[in-house]
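Complex shown without one protein chain; remaining protein chains in place.
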Amino acid sequence: MTTAGVRATARIGARADGRGGTALPVLEGEGPLALRRTRASGDEARVMLVGAMSGPLGGDRFAVEAEVGEGARLHVGSAAATIALPGQAKGEARYDVRLDVSGGGELRWLPEQLISAQGSDLYVSSRVELRSGARLVFREEQVLGRVGEQPGRLTSRLTVRLDGRPLLDQELSCGPGAPGGWDGPAGLGGHRALGQLVVVRPEFESEPPQARLLGEYAALMPLAGPAALVSALAPDALRLRRVLDEALRTLDR
Amino acid sequence: MSRAALLVLADGRFPAGGHAHSGGAEAAVKAGRINGAASLEDFCRGRLNTAGLVSAALAAAAALGVDPALLDSAADARTPSPALRVAARRLGRQLMRAARATWPSGELDALARAFPKGAHQPVVLGLVARAAGLGPEDAAYCSAYESVSGPATATVRLLSLDPFDATGVLARLAPELDVVARAAADAARNVVDAGVDALPSASAPLLEIGAQAHAAWAVRLFAS
């Protein structure tokens, strides 16, 4: 039995096509990370990340890179939730997401949930590099354990930079072996679904969105820059999505 | 270097405004998440390993002489709650006032000029440690300890918790505090070569969400 784990990188490059639409000169899937272009909506290109195999498993290293050029608009979704599973390979799995958006470009990164299955060990790193004038909607949702199961070990770091300056840097560690108190009254308080929605817009510089609570376990928070974060906890994925969808609707209005 | 300076700086009675802040305990008490010594301990442990680790690393990096303006924007990025950013800057300004009177230093004066409304408290704390002749690990210890002593003291007032129980919580957390302070100092040393991305960014969702809820209350005992 091989124990090396799978390495796979998917790449997306989006450019303004000069006719009011967005072209995808780069659209490369690999191994378990397949990409499909779906029907465009207006001037926005749409890409679906299709998991051809389940994963990542222990020892796997997956990466997805997307780059959005000036004036291009890209929407990325996924066909199904990603499930982190225990593998035969030793050690943690890694999932690296690297997103670059130029000034005047827009990325809407709205994949389905990441589910941390019992016994899995995954480190997710999401790095978003924005140039001034870039627009971003970035959602990540984590579900700790499948129904009735204990979660695996999951660490997720999200970094958003604007012109090289840090706008948001948050790491969340949960599951067995995570630093103590992660599920306690300062951390998750027993919730099994958590999500973050980051929205960056140049116009927030002069008109930042108002901070507000979205129920007892979610808040919309203007960041120190033209951006807002919605941080939410919920008992399950469905109720989490409802909160984030509602928040996105009010921010999109 | 005087090790005793660390005792002066870490003393809960050091007049730097901390007594009016609960470190999120008031929100957690009202929500029922802290209702006694056991849940206080779990709260403090979670805070120590997230906000405590981050602030300890910021303090250690500032004590090492890393550019405080860079550290301050790194602190902003690690504090999504605007209520917590306001509290951190207010506490930074108050610490600055107390420290300039206690350990006069050109570096503190320069930081006060650059941030007249206050830099993030851990950044100020690191520079204060420097002014007091202390090192990065001392600064990390001080910051990590504050991250749990504040909520513990506040909970004594909020729940009329037995003060011996609250002190017992702090004593039980001491070994973990050692680990956090050392990890923070190690991360800070990496900042010197690798930049502020080497700082930890551990986050605690209920601290951020709870701080936003707390800031919206019309009536509260603590400022944060």
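Lettered A and B in written order, each chain numbered from 1.
Operating definition for what follows: contacts are C-beta pairs under 8 Å (C-beta built on N, C-alpha and C of every residue); 3 or more make two chains touch, one makes a residue touch a chain.
Definition applied: contacts and distances are computed from a predicted model.
Chosen from "Xanthine dehydrogenase YagS FAD-binding subunit", "NADH-quinone oxidoreductase subunit L", "Urease accessory protein UreG" or "Nitrile hydratase subunit alpha", the protein name that UniProt gives for the omitted chain reads "Urease accessory protein UreG".
Every shown chain touched by the omitted chain in the complete complex is listed here: B. The hidden chain makes contact, of the residues B:Asp67, B:Asp109, B:Asp162 or B:Asp178, with B:Asp109. The residue touching the chain not shown here, chosen from B:Val8, B:Val179, B:Ala198 or B:Ala223, is B:Ala223. Where chain B meets the chain that is not shown, the touching residues are 13, 15-22, 90, 93-98, 100-101, 104-106, 109, 112-113, 116, 154, 157-158, 218-223.
Here is the rule we go by: only the chains that are shown with their structure count from here on.
With each centre defined as the average position of its C-alpha atoms, the distance from chain A to chain B rounds to 29 Å. Partner chain A is touched in their complex by these residues of chain B: 24, 28, 31, 33-34, 39, 42-51, 53, 73-74, 76-83, 85, 176, 196-197, 199-209, 212-213, 215-216.
Here chain A touches chain B in the complex through residues 157, 159-160, 165-173, 179-182, 184-189, 194, 211, 213, 216-219, 221-225, 229, 231, 233, going by the rule given at the top.
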